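Of the protein chains in this complex, one is absent; all others appear in place.
Labels for the chains are A and B, by order of writing; each one numbers its residues from 1.
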Amino acid sequence: MTSDALLAVRDLSVEFATPRGVVRAVREVTLEVRRGECLAIVGESGSGKSQLFLGSFGLLAARGSARGSVRFDGQQLLGADPGPLRSVRGTRVAMVFQDPMNSLTPHLTIGRQLTEVVLDRDLLGPQEARARSLEALRAVRMPDPAARLRQYPHELSGGQRQRAVLAMALMTEPDLIVADEPTTALDVTVQAQVLDVLREARDRGLALVLITHDLGVVAGIADRVAVMYSGRIVESAPVRELFAAPAHPYTAALLRSVPRLDTPLADRLASIEGQPPHPGEERPGCAFAPRCPSAMEACRSSLPRLRSAGDRSVACHLPCSGTAFAP
Amino acid sequence: MAGSTPASVMTDGGLWADARRRLRGNRAAVAAAVVVVLLVLAALLGPLVSPYALDHVDWTLSPLASPPSLEDAHWFGTDSNGRDLFVRVWSGTQVSLLVALLATAVSVVIGVAWGATAGYVGGRLDGWMMRVVDVLYALPYMFFVIILTVVFGRSLWLIFLAIGAVGWLTMARIVRGQALALRQREFVAAAVTLGLPAHQIIARHIVPNVLGTVIVYATLTVPQVILFESFLSFLGLGVQEPLTSLGRLVAEGALEMETAPWQLLAPSVVLATLLLALNFLGDGLRDALDPRQG
Partner (left out) sequence: MSEQLLKVRGLTVRFPMRREGLIGPRRWLTAVDAVDLEVAAGQSVGIVGESGCGKSTLARAILALVVPQGGTIEWRGQSMRLDDAAALKQMRRELQVVFQDPVGSLDPRMTIGESVAEALLALQGPQAPGAAATRVAASLREVGLDPALATRYPHELSGGQCQRAAIARAIVARPRLLVCDEAVSALDVSVQAQIVNLLDELRQRHGLALLFISHNLAVVRHLCDEVVVLYLGRVVERASREQIFAAPRHPYTRALLAAVPHPDPAQAARTGLVAMREVDAVPQSATAAVPGCAYLPRCPFAESNCRTQAPRLEDAGGGQLIACHRWRELPVAR
């Protein structure tokens, strides 16, 4: 736990009250994001990866509640008053969601939506706002930026829309961008360009959280990776080490099951049996035990705690080959 | 025909059983359903329980309009003509319910068939079908009802036909909108690739998926119909003496509000309770029929 972490999440839990009981989407998650670093959160449906950040920044749906501690640059966000929270959210932290059509208002021009971000907060005057919006569009490599300012979202292609949303995120020159599946809906060629833009932003000192299930994207841009399963972090490591020697069986299985272009063809894809757990599914032991090829008795009855060694951690009962993990 | 419909080969009407189960779990809806059932029973049995007939004028009273009393079995009091209100209120409830249910049924059947076909088939057929709806919508409604009354004479059947004939228009529009949206869904494309003919797709895939909206709108229609019917009665075009309806009773009672408040009280309370209960029940039905809410 370093003190220069830009975002420090400690024991964050997010719950939803539903007619059928309490659904725990995020369970005691602890992680950090440092300046100028890209942290990738990998997980499938029901892992809680999106709720983790929605909960951190006060964006949960009505029946949701978050507990724990979330500090941004030292300032506690959970339970903060709406005023201070809003001054952080949207100015120093920007969020980018998966479907750009949902983030863009259909009846306002792109230019208007870009300038609105800074004008509403009285950060810039109208002239400067316009200048910055052009800069932002250029930074995201939007073709013909001046023309785009006058256009409406439906006149842009999917890739252009996503870049417009990224430009909106850059308008306030934030310290951290949280991007939830930003390239999933995009063509692979456009995805490559959007990733280039994100990489450049990170190289300029911006901290980046990338929530995704696409391991190729993770390999391309992340510095560190945290793998989530059923609301918990099961493994976290620097990106090269995670791919080279995954410690958790889930991470290993996930890596094996992704079809790749650069490896010899196999008869069958190595798939993981069963399906990802429903959000809030409760189990006494490890959530991955039913699908784990190496599950032992202990795995089904007791929950493995996250153990760390250096900059790697893993939550698994199995003794791990290679790095020794202190309890 | 056994063995020829998917539902019959797999389960015994599984969807409706599921819906019933869900409805039973919704306490507000169950309470509302109980209230509606009680009101219906009261409407049917009320006039039988009372010693008085619907149009019997009780000359023993002085004045003719008298407040509720237990001794002479005028439990709701009497109206300005000396007729027992208990009997009149429940008879009126019968008439209101009958008119509302039948008129709504007519508008649902015609509206759903029209709207689902227009929405699913689309193209020029849709255009023509909805132009018919637009033209009918533009007709002066009252004018239409008056003409019908003049031609066919005043009768209860005419009222539901008239109301139903107009009620289906909005239903058709709503259903058509839903059908248009449903047509884009992949399960409809899947049904087309099975080679199913249009009428089967409409009946099996479109209509069941619009039922939720139809039910909700139908339960909203019922109170509208009751109110509209009382308006007609007020103009002398609706239910004729000696038959009466809740709306008519409320209208009459409102005139005597200051001197004989009981005349307004009983029918209003019954009407309000009925409408509230129908709304809760409609909500419950909508939730029960939409599998995703389960």
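Rule of thumb we're sticking to: contacts are C-beta pairs under 8 Å (C-beta built on N, C-alpha and C of every residue); 3 or more make two chains touch, one makes a residue touch a chain.
Please read these numbers as outputs of a predicted model, since none were measured by experiment.
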Can you say which of A:Q51, A:Q160, A:S236 or A:S313 touches the chain missing from this structure? A:Q160
Just one of A:S87, A:T105 or A:S257 touches the chain that is missing; which is it? A:S257
Hidden partner chain, residues of chain A it touches: 44-45, 141, 143, 157-160, 187-193, 195-196, 213-221, 239-240, 243, 253-255, 257-262, 265-266, 268-273, 275-276, 278
Listed in rising order, the chain B residues that touch the chain left out are 1-7, 9-11, 14-15, 18, 185-187, 189-196, 204-205, 208-209, 291-292
